[in-house]
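As you look at this complex, bear in mind that one protein chain is not there, while each of the others sits in place.
== chain A ==
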Amino acid sequence: MTEQTTFHKDTWELYKSLEMSKQLTSGPTLAELADDHPEVVAMSSDLSKPTGLWPFAKAYPDRFFNFGLAEKNMVTAAAGLASTGKVPFVSTYASFLGVLAAENIRTAVAYPNLNVRLIGTHTGIAMGFYGTSHHATEDISITRAMANMTVISPADGVALSEMIKESVESYDGPIYFRVSRGREEPVYEKGERVQNKIGKANILRDGSDLTIIACGIEVLQALRAADQLSGKGIEARVIDMHTIKPMDEQAVLEAAQDTGAVLTVEEHNIMGGLGSAISEVLMESGIPCKFKRHGFYDENSLIGKPYYLYKHYKLDADGIASVAQEFLDK
């Protein structure tokens, strides 16, 4: 199963993908939290199944609202619900949440600092040949520019689940979660110990020659790239910067100091995303450091199946290793 699910060239097909989207853990996590947290409600815009909310919707039908294809109304209604003390989880494709409903998020959710949790799924180019309308390579940039907003790109379903729980139990203010199509191999194993805490970067591998800082599904690819580089005598530190805002600046500064070279990897435009956020921290620190952002270079994706697209854009392990090598050789 595992081997077949990571960027596999033959498995891109909607219904199959629904069954295989095991990393889209919002639904089961919310269902688990529901009894202890009556304030939790959820909503989607005709995408309760592809977003993974379905298990919650099925178990708690009175606390799930399907708004149909009306994202702007849904986001602002979530804000209205939050004003009555509820904690609404709003999930739809990222292109229709972080991009389409951006003004609603800014004005109705972020500005009044309400406890709305937005979960944009199928980010980046995960929708493959569906095309640019369904891609979201701008959503980190858009949401992190909103005051009060926390922006999180978890590496897998365990990370998403852990940070959803934290967001319900002990976190205040609006959050934009950015997750992929859910079919990726996991980075973390489900366990008793919390491995992902909002605002705290995870250093998953140590190294002294280079630091790769990644978020979302690129974390696993970065780890694999680091293994490849190791075979060539390059030892890379790998950081999972799941929380892009507020950023764990300490982890960035230490990486710059310890390794002298930082490569950021994201499934997002390099303008305004993770790489930009890290460059801001580095430039203001005055720490001398080689630096490169890797992602989409201010371009729209080609049409294609995700497996080929990730390869084409060097966002798989091979690609990241080659980008890293070139970066260090410069």
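Keep in mind that, in the parts below, a contact is a pair of C-beta atoms (placed from the backbone, for glycine too) under 8 Å apart; a residue touches a chain by one contact, two chains touch by 3 or more; residues count from 1.
Simple rule for what comes next: contacts and distances are computed from a predicted model.
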Record-based protein name (UniProt) of the chain missing from this complex, from "Periplasmic dipeptide transport protein", "NADH-quinone oxidoreductase subunit N", "Succinate dehydrogenase/fumarate reductase iron-sulfur subunit" or "Transketolase": "Transketolase"
Considering the complete complex, identify which of A:Q23, A:S48 or A:T76 is in touch with the unshown chain. A:T76
Of A:N104, A:T123 or A:S301, which sits in contact with the chain we cannot see? A:N104
Across the whole complex, the chain not displayed is touched by chain A residues 41, 62-63, 65, 67-68, 70, 72-86, 88, 103-104, 107-108, 111-113
